[in-house]
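Only one protein chain is missing; all other protein chains are in place.
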Amino acid sequence: MTLLVLPLAVVWLGAALLALLDGRRRFVGWAAVAVLGANVAGLAALGARVTEDGRQELVTGNWPRGVGITLAADELGIIFAVLSSAVLLVALLYEVLAGVRSRTFPSLVLFMAAGLTGLFLTGDLFNFFVFFELSMIPAYVLSVYGDQARRKIGAAFIFAVVNLLGSFIFLISVAGTYHVTGTLEMRDAAERLADAEPASVMLIAVGVFVAFGVKLGLFPFHFWLPPIYVGATPAVAAILSGALANIGAYGLLRFGAALLPAELELGARALVVIGSVSILYGAMQALSRRDVREVLAYSSIGQAGYILVALAVGGRVGFFAAVVYAVVNSANKALLFLTAGLRGWLVGAAFVVGAFSVAGVPPSAGFFGKVAIFQAGVAEESIALLVLLFVGGALSFVYMFQIYQHAFWRPEASAGGREPSPAVLRGLTLGLAGVVVAFGIWPEPLLALSGGAADLLAGDAGESAP
Amino acid sequence: MRTILTETVARLLVAPAFAVAAAILVKGYADVGDGFAAGVVAGLGVLLLFAAFGARATHRVLPVRRAFAVAVSGLLVALVVGFAPLLAGDPPFTHRPPPEEQVVKLGTLELISAVAFDVGVFALVLGVVVGSLDYAARVRKGDW
Partner (left out) sequence: MILLFSGVVAVLFGTGAFLMLKADLFRVVVGMVMISNAAILALIGSGLSRGAAPIHPLPDDRLSDPLVQAMALTAIVIGFAVTALLLAIAYRVYTSHESVDLDELSREEVRRERELEREEISP
């Protein structure tokens, strides 16, 4: 039981303590790394407990169930929690090694980690919103981190406004859920929503979809995304795309598959269309860009489309694909954004691993993401969907190869006067690339955990289906 | 905006504002009120000072520069109180003493751990409000 709260408590207290100190000093940065490392270790231990004993649950304040706020860890939550904290840890390590440039950076990253840990481990709808805001507010501040803050501030304002609008629409959906079901506990709400009046539940579902679509950067809600990702420093871009975007994927899975399965099925066709447009739009835009970070930003929009399509296919195979793809995609994006800012020997190798992983070439982890997606496409028995997935994959291979060529093969890019980056940073990205390859060679833990999460969601969907 | 009227009103209202804030903070357990509301009311008192006497004078009477430290310490107090029950094996945010037991009373103030939590929230909110006021007050270059 203590294990469920400890990772959250450690990182939250650490964030508050470090806020008092100047983050540019080296020991503060390393203290933040230590705190976040403890958080990741705690979450990993909790993950081991969850796979052995099943769902862990706790009600705060010794209140009876249904009165206090529920904290709960199941396979779906823990997989995203570990992933997001690990990405944050790598990004923080990168920035500490490169030299932190603002006094608040380490503490902000820890606050975001606290928000994300809480968000993935809460079983309460309103508490979800609170942690959601706790992780978004550091993101608004981090988006102007680094040099040339003056140029980024306009994009940051739009980023903040659009995402806040999404948050409040989500809050209205929470209010609607409470009105319809009279509970905020996710599992009880899921049961009661199944019997509620379909029209009102559909409205709630639309609100939830808009909120997480904005977060994930799906096609019609994506316009804030490219300027932010292009302007951000490598570490911040990795944080936003590798850790924060997980909220969108997790939210769609948790709310769509576990809470609103009937509405998900009803809207499946629309979701497939939106997802497909996202895939094609992201790929086309990425193809036409030359700047590495711009290509990666548009690629993120396309990859979000895959997750949505997998979710819409539904059933065990679809949810499994969505989870695996979300995990692999966030690792890829963290690796690529961190590598994109570096120059020197072996950086190209790390980048190529990430690029292959996005394109789904074995032996990278991305291969299994693509395989899972194709399985979902086969299960749907739709030729059009399979063709789309294939075209999307081929396009991603083309644009990744294009920027690889552009960034690392041009003689002036590799030798053009720029100093090679510090060896530690290159080592870090190589290590991350090693992890991506390792998950491609030995994917069993990832697949087992995702399988558990998919069973959970598919079970929920099966139970409440009429 | 410094006129006799604003200055007199500010002088008359600052002390009551803080008194009301303290009352809201203390009474929050059997009546309307909590740390957040108390923090906002106290922050409004400081806003009155800023508006009536300007940033420089306010800095002279109040340790405005410490606002950030006050806010973070408040957060720390609240978090420590919230997570401390973990050490005793209870879930976080468990009250001490538990609901059935007799509580020590000081007037209307009941000494339970939730009061310490609310004091933390009060410090956090007051610190944030005063900090943002100070940030906004630096805009008026003529005054600084």
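Letters A and B mark the chains as written, and numbering starts fresh at 1 in each.
Throughout what follows, a residue touches a chain if its C-beta (ideal position, glycine included) is under 8 Å from a C-beta of that chain, and two chains touch if they have at least 3 such contacts.
Predicted model, so just to flag it, every value in this text is computed and none were measured.
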item	value
Selected from A:3, A:21, A:41 or A:130 as touching the chain missing from the view	A:130
Touch criterion as defined above, residue of A:99, A:154 or A:445 at the omitted chain	A:154
Residue of A:29, A:77, A:146 or A:176 touching the missing chain in the full complex	A:176
Touching residues on chain B - with respect to the absent chain	30, 34, 36, 125, 128, 132, 135-136, 139
Footprint left on chain A by the chain that the document does not show	126, 129-130, 133, 137, 140-141, 149-151, 153-154, 156-158, 160-161, 164-165, 168-169, 171-172, 174-176, 178-179, 182, 184
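To be clear about the criterion, only the chains that are shown with their structure count from here on.
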item	value
Chain A-chain B separation of Cα centroids, rounded to whole Å	37
Touching residues on chain A, where the partner in the complex is chain B	1-2, 5-6, 9, 12-13, 16-17, 19-20, 58-62, 68-69
Footprint of chain A on chain B - complex, ascending	69, 72-73, 75-76, 79-80, 83, 86, 89-95, 98
